[in-house]
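Excerpt of the complex: some chains, original placement.
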Amino acid sequence: MSDYLVHIDVSGIYALPEPERHELVARERAAGRKLIDAGTLVKLWSVPGKKGNFGIWSADTPDELHEALQSLPIYPYATFEVHPLATHPLFA
Amino acid sequence: MSDYLVHIDVSGIYALPEPERHELVARERAAGRKLIDAGTLVKLWSVPGKKGNFGIWSADTPDELHEALQSLPIYPYATFEVHPLATHPLFA
Amino acid sequence: MSDYLVHIDVSGIYALPEPERHELVARERAAGRKLIDAGTLVKLWSVPGKKGNFGIWSADTPDELHEALQSLPIYPYATFEVHPLATHPLFA
Amino acid sequence: MSDYLVHIDVSGIYALPEPERHELVARERAAGRKLIDAGTLVKLWSVPGKKGNFGIWSADTPDELHEALQSLPIYPYATFEVHPLATHPLFA
């Protein structure tokens, strides 16, 4: 498994009417929990003032990561920055 | 408590019809006064020609700051740049 | 008097040999104290990880501000971003 | 009085229906003449191919400049870049 740093900008969902947005966020949280249980989503942080998050994701291949990100309910409304990560000698 | 420099771009509110915009700004001012009274919003400046502001905010943790910013009525329409600040030797 | 937000990047001083750099920083601190006493430098913060600072400066005119910044010992090695600030209704 | 270089991008007005746009531009020209008479708007140039202008504005304080810019009929549709200017030795 390899780690990836993923920044997700979800500001696009604020173009939705509020009820629809809340419903989407609820579905997104449920999907997130499944990905956490599967070990794909390792850690997620909010960012002060930002409509988005930084996360550490883990996948065997870029294909697997792409599939997981595309499966997110917010995928059509969000933009993703994906940084592949390599093992640092201090944490080898 | 730590200081944060926060730039808020509120140009998004100009997509609203004028009456709605004025009502939102009034709610925003009221929320601002509460944050000032709470010591969270230390100082705020407008910027010549800009639909936004620079402010010095104070919070114990990034979580607390994120909560304060998310509580602002303009949050859905605005974008935020947050710079954490550290004590300078000249003001230690 | 008008307020200005000034970001100073001092990374240029790290091209100097260490002894020279420390001597320059000492002269810079002394000059800073004078500007604080004169009310020109209102507040200064360091920025975590950065070789620079954010500050609130106060001057009657842009000429006066330019003179104060040019008087800084680090001026030849530093770059400055100056944002003029206007009074915000919440702090009028 | 201090000088400011102000770049105004008015491309936002092209989202308006043409009649509304022409009416807004007429009101804008009238407001511009008043600012010229008041000495606030010193000089204005169009920019080949651009939906905007460069101008030299003059004001006692950033507050005064902000007020003048906010008074423009196009203010809600435009974006402004404000550069404070200082006296150059060759024109002292």
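Should a chain be cited, it is by its letter among A, B, C and D, assigned in written order, with residues numbered from 1 in that chain.
One rule holds in what follows: a residue touches a chain if its C-beta (ideal position, glycine included) is under 8 Å from a C-beta of that chain, and two chains touch if they have at least 3 such contacts.
These numbers come from a predicted model, not from an experiment.
K.L.:
What is the copy count for the full homomeric complex in this file, when 4 chains appear in place?
P.N.:
If we count all chains in the complex, we get 10 identical copies.
Rule of thumb we're sticking to: only the chains that are shown with their structure count from here on.
K.L.:
Could you classify the subunit A-subunit B contact as same or different, where same means more than half of all interface residue numbers appear on both copies?
P.N.:
Mostly different residues.
K.L.:
For B-D, find its twin among B-C, A-B or C-D: the pair where over half of the contact pairs carry the same residue numbers.
P.N.:
A-B
K.L.:
Taking the mean of the C-alpha atoms as each chain's centre, how many Å separate subunit A from subunit C?
P.N.:
Each chain reduced to its C-alpha mean, subunit A and subunit C end up 40 Å apart.
K.L.:
Averaging over Cα atoms per chain, report the distance between subunit B and subunit C in Å.
P.N.:
The answer is 24 Å.
K.L.:
Quick one: do these chains touch in a line, a ring, a star, all-to-all (complete), or other?
P.N.:
Drawn as a graph, the chains match no named shape, so other.
K.L.:
Considering the complex alone, what residue numbers of subunit C touch subunit B?
P.N.:
3, 5, 29, 32-33, 36, 41, 43-48, 53-54, 56, 83-91
K.L.:
If you look only at subunit D, which of its residues touch subunit C in the complex?
P.N.:
Within the complex, subunit D touches subunit C at residues 2, 4, 61-63, 65-66, 82, 84-87.
K.L.:
Which bits of subunit A are touching subunit B when the two form their complex?
P.N.:
Interface residues on the subunit A side: 11, 14, 46-50.
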